[in-house]
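A short worksheet on the structure shown next.
Just one protein chain is left out here, and the rest sit where they should.
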Amino acid sequence: MNLPASLPPRARRRRGPRRKPVFAIAVTVVFFVLLYLPIAMVVLFSFNAQKSLTIFKGFSLRWYEAFFHDNVLLGSLGMSLEVSLVAMIGSVVLGVALALGLVRHKGRLGGYAGLIMMVPLITPEIVTGVASLLLFKGLGVTLDSGTVMIAEITFSISYVTVILRSRVAALNPEVEEAAMDLGATRWQALRLVTLPALLPAILASAVLIFALVFDDFVLAYFTTGVDPQPLAVRIYSAIRFGVEPTINAVGTLMLAGSITLIGLALAIPRLFGRRGGLDLISGE
Amino acid sequence: MALRTPVRTEAPRGGRTARRDRRPRPSAAGARIWTWLTLPGTVWMSVFFIASLLLVAAISFGTTDQLGDPRFGTNLGNLQALTDPAYRDVMLRSLGFALLTSVICLLIAYPVAYAVALHAGRFKNALIAAIVVPFFANYLVRMYGWSVLLSDDGPVLRLLRAVGLADAHTKILNTGFGVIAGLVYGFVVFMIIPLYAAMERMDTSLIEAGRDLYGGPLRTFWFVTVPATRQGAGAGVVLVFLPAMGDFVSAQFMGGPNQIMIGNLIQDKFFEGQDWPLGSALTMALMAVLLIAMFGYLRRARKDEAEATR
């Protein structure tokens, strides 16, 4: 048979490898540039030798120095770390227990708990913030780091529970039964067998919560006292009422911190050599 | 298990039936532990979340005393104030901004998710991580960087002026467009992730078949890719709309006094105006819009699912 030397363009294209979607790729490239440029700007200007926020005039670490000599900001950093740590522990303990209970407990309580733990996920933070503020005022509690911790725990439990719930559901219930079969009580089975199996997911969600709480601004803003204030709240005031380049340095440090933590959360399951940590795609 | 099967008390039916109608006994499989595990979190959430939301609802009927502190009451004035044109306009604007943000996110996320899910080869996971990770960077810092980038003498406008797409008066900050740009920057990742997941699940041979059936890539995209990813897009719209509707940072950093959103009003009533009952009423209005959106989405999703399984 005599094939024509050149097939019509369309037929040839169809038979060849899939065509690159030029438009989609172009949008993606622009998207990535715009996604990272603002972050890059903050990082770049944190090293600026001059006070300018728009023109780079040489490299210096003066704004980092300024930050480490600013006792107010350092106090805020301390408070943020403290709040994040407590909120992480509190929400992981409550959230893991709730996830276990929700998966295994098939009663009316489980139905109610399953419903109310979904509500925070669809509630904007400002609503949670307003509600917490009203509750604390109503109870006559003085606003300080304690109220921030409580609000952050409330906000974080749902995340822990959502992440852990699918992990718990994927566990083989026979493993827990095997532990009881071998003489463990239910609590011992939970402690010796179930929790170790969930450990990667628990650690990953703990790191994630730490990062989220440390970065959280809205809830902290509504529930904090005047002094000290969490770092994110200080940054907010600083940006709003006159920007100091120190903010760029603080921002860069926070970016570095949260990116490290997220990297860690994503890497934890691999460190354990198995799947089952954090699945950002389906976990959302 | 909360409900144990009731113990049989009917008459024995003969045979070795001595134990047939025994009293309730401690469950051998002992399931009470699950109640104890569920309880602390449930109580915590009930007190600190559900009760506090109810308190917001209650205070929205309240009044303030001379010191500006909220008092319970049966005052409908706060809810009536919501129909005041000044507030009504802000609420409509918020709705418009949030909807526009969702649409723009959809327009950005489709090509990005498509390119990453189907044409990134072995870089797929790295790229999706590269999209997700900055989202976890501090929201304020990101928004601040974004506002610097879009500022009047920032790089974006300077570039646009250089190529003649903008003149000396073109502004992004302090406009409604600026606020929407902020919201899009803040929440677009919520659109990309569900779309990406949907496209990953999509059978790529559908696209090949679509090529043969519909010819052009645009038609294929419209008739094959979009219907196959509709559920992901729906989830994305909700995930973007909810936080955009409640945001107040973008309007503050990117907009001016004429672009404030409902979140800014609430913030103002709680921190500057000291009118907590009105702030609570505004919060309830916000929550109502979001619940309506959420229920609409869930009904739609359930219908889609029912159709898909039919």
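Note that the chains take the letters A and B in the order they are written out, and that residue 1 is the start of every chain.
The rule is short, and it goes like this: a contact is a pair of C-beta atoms (placed from the backbone, for glycine too) under 8 Å apart; a residue touches a chain by one contact, two chains touch by 3 or more.
Keep this in mind: contacts and distances are computed from a predicted model.
S.K.: Which name from "Spermidine/putrescine import ATP-binding protein PotA", "3-oxoacyl-[acyl-carrier-protein] reductase", "Sarcosine oxidase subunit delta" or "Sensor protein FixL" does UniProt give the chain that's left off?
M.R.: UniProt protein name of the non-displayed chain: "Spermidine/putrescine import ATP-binding protein PotA".
S.K.: Where the complex has a chain not shown, which of A:V93, A:A184 or A:I259 is the residue touching it?
M.R.: For the chain that is not drawn, the touching residue is A:A184.
S.K.: Going by the contact rule already stated, which one of A:V29, A:L61, A:L139 or A:V175 would touch the omitted chain in the full complex?
M.R.: Of these options, the touching residue for the absent chain is A:V175.
S.K.: Which residue, A:L134, A:V193, A:I209 or A:L231, contacts the hidden chain when the whole complex is considered?
M.R.: A:V193
S.K.: Give me the chain A residues in contact with the hidden chain, please.
M.R.: Against the left-out chain, chain A lists 172, 174-175, 177-186, 188, 192-193, 196-197, 199, 274.
Everything below uses one rule, namely that only the chains that are shown with their structure count from here on.
S.K.: Give the list of chain A residues in touch with chain B in this complex.
M.R.: Per the touch definition, chain A meets chain B at residues 10, 14, 18-21, 23-25, 27-28, 31-32, 34-42, 45, 53-54, 94-95, 97-98, 100-102, 104-110, 112-113, 116-117, 119-120, 122-128, 130-135, 137-138, 150-151, 153-154, 157, 161, 186-187, 190, 211-212, 215, 217-218, 222, 232, 235-236, 239-240, 243, 247, 251, 254-255, 258-259, 261-263, 266, 280-282, 284.
S.K.: Considering only the defined contacts, which chain B positions touch chain A in the complex?
M.R.: That would be residues 1-3, 30-31, 33-42, 44-46, 48-53, 55-56, 59, 69-70, 108, 110-112, 114-116, 119, 128-134, 136-142, 144-146, 148-149, 151, 153-155, 185, 190, 193-194, 196-197, 207-208, 211-212, 215, 217, 239, 242-243, 245-249, 252-253, 263, 266-267, 270, 276, 279-280, 283, 286-287, 290, 294 of chain B.
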